[in-house]
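My questions all concern the structure below.
A protein chain is absent from this complex, but the other protein chains hold their places.
Order of writing sets the labels: A and B. Residues in every chain begin at 1.
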Amino acid sequence: MYTQALNSPEEGSLAEDAVRASRFQARIDAEERIEPNDWMPAAYRKTLVRQISQHAHSEIVGMLPEGNWITRAPSLRRKAALLAKVQDECGHGLYLYAAAETLGASREELVDAMLAGKAKYSSIFNYPTLTWADIGVIGWLVDGAAIMNQIPLCRCSYGPYARAMIRVCKEESFHQRQGYEIMLTLCRGTAEQKAMAQDALNRWWWPVLMMFGPPDQASQHSDTSTKWKIKRFSNDELRQKFIDATVPQAQYLGLTIPDPEMTQDEQGHWRHGPIDWNEFKQVLAGNGPCNRDRLAARRKAHADGAWVREAAAAYAEKRARRQMAQAAE
Amino acid sequence: MATPNTPLWEVFIRSRNGLAHKHCGSLHAPDATMALQAARDLYTRRGEGLSIWVVPSSAITASDPADKAMMFEPAESKIYRHPTFYEVPEEVGHM
Partner (left out) sequence: MTAPSIIVSETPLVLYTLRRADDALILGHRLSEWCGHAPMLEEDMALSNMALDLIGQARELYGYAAKVEGRGNDEDKLAYLRDVRQYRNLLLVERPNGDFAHTMVRQLFYAAFADLYWRGMMGSTDATLAAIAAKSEKESAYHLRHASEWVIRLGDGTDESHARVQVAVDDLWAYTGEMFGADDAERGLIDAGVAIDPTMLLPEWLSIVSHVAREATLTLPENDWMQQGGRDGRHSEHLGHLLSELQYMQRSFPGATW
């Protein structure tokens, strides 16, 4: 969203760094935004590059499960909406890579790390889209969960990330509605359609709850991220917010949340049953149902496109040389 | 396998006639022509633009944040450059 880090970060002495670090924290505490060229602790930079690039990878890998249904969308209206939505995910990946690049990482090195399996992306995209109802559930729940995560990021302390998220959130406002409309149509349709909707909800519910990350007492990064105002709500807080918003929407659809232990407490919060964190760990470790397929698809696109990128670079060089020669005449 | 880097471009968009071009983001493209098309496809999908500029990121020279005090603070004390510095009686009306 901004130009690459223009000045290479200079190395200061430890004593100087301590002074700078406390000034930096004071700026964060005063809700000032940190911009690309500002001094920042190396760990802040590293945390952001990791988080923003993971977010970008998630958008790009996230194109695949939904892209799986573009050619089979059941009506022309749905086809156009789904294509526009998946295209948006690509755009969001681009905004995010650009935000990460302001911290001195190049998109190419970030993408290479993802293709090498060294960078993470959201675990949710390692589940398969089996029926059209999955497209509805993804829009309704996966995008719904993403929005819960992303809205607080619009106030993230790092300026380029916050600005990217503002744009993303604005554009995503149609995604969740699109998904819910698909669900509503299915639930008002034939018995077969309604069963399709319930089946999709059953398969996606628990993986969606896992999108918010491990429970607070087990999360590694939250403390410093909170101090730096990269993260403003805990995983459990966001998860709870999401569930409270979603349960009435499911009720309206006439669908059952596949959690027999789900109950409403006196404060009105819907309390979920135990989440299978072992499944989450397995998916993160590469053992989800689609991890290998997703990476293979991205690697193939990358490899198949290499000659195109090389051609474009070669042409640009030739043209620059020709222009130089012309100017010299 | 290392991928060769594709140049980075900064994108500026005029959203309405009468407004200035405003920085809206960046993208990668092999050359200026493709950068302009990519900017159109990426940043004006919802009718956000009437005109686009693309500039190679490497062509931008930015002020150093370390110079912030020297660069910008001297202007803060020159309050006589603002209309509110001057007193004109109310009876004179808007000026």
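Methods note: contacts are C-beta pairs under 8 Å (C-beta built on N, C-alpha and C of every residue); 3 or more make two chains touch, one makes a residue touch a chain.
A quick note: this is a predicted structure, and the numbers were derived from the prediction, not measured.
Across the entire complex, the residue among A:94, A:164 or A:200 in touch with the chain not shown is A:94.
Which of A:31, A:304 or A:329 touches the hidden chain is settled by the complete complex: it is A:304. Where chain A meets the missing chain, the touching residues are 60, 63-64, 67, 70-80, 83-84, 86-87, 90-91, 93-94, 97, 132, 182, 185-186, 189-190, 192-193, 297, 300-301, 304-312, 314-315, 318.
One chain is missing from the display, and on chain B it is touched by residues 6, 27-30, 33-34, 37-38, 40-42, 45.
Keep this in mind: only the chains that are shown with their structure count from here on.
We define each chain's centre as the mean of its Cα atoms; on that basis chain A and chain B are separated by 27 Å.
Contacts from chain A toward chain B in the complex involve residues 1-4, 6-7, 35, 37-39, 87-88, 91, 94-95, 98, 101, 106-108, 111-112, 164, 167, 171, 302, 306, 309-310, 312-313, 315-316, 319. Residues of chain B that touch chain A in their complex: 1-8, 10, 23-28, 30-31, 34, 42, 45-46, 57, 60-62, 64-66.
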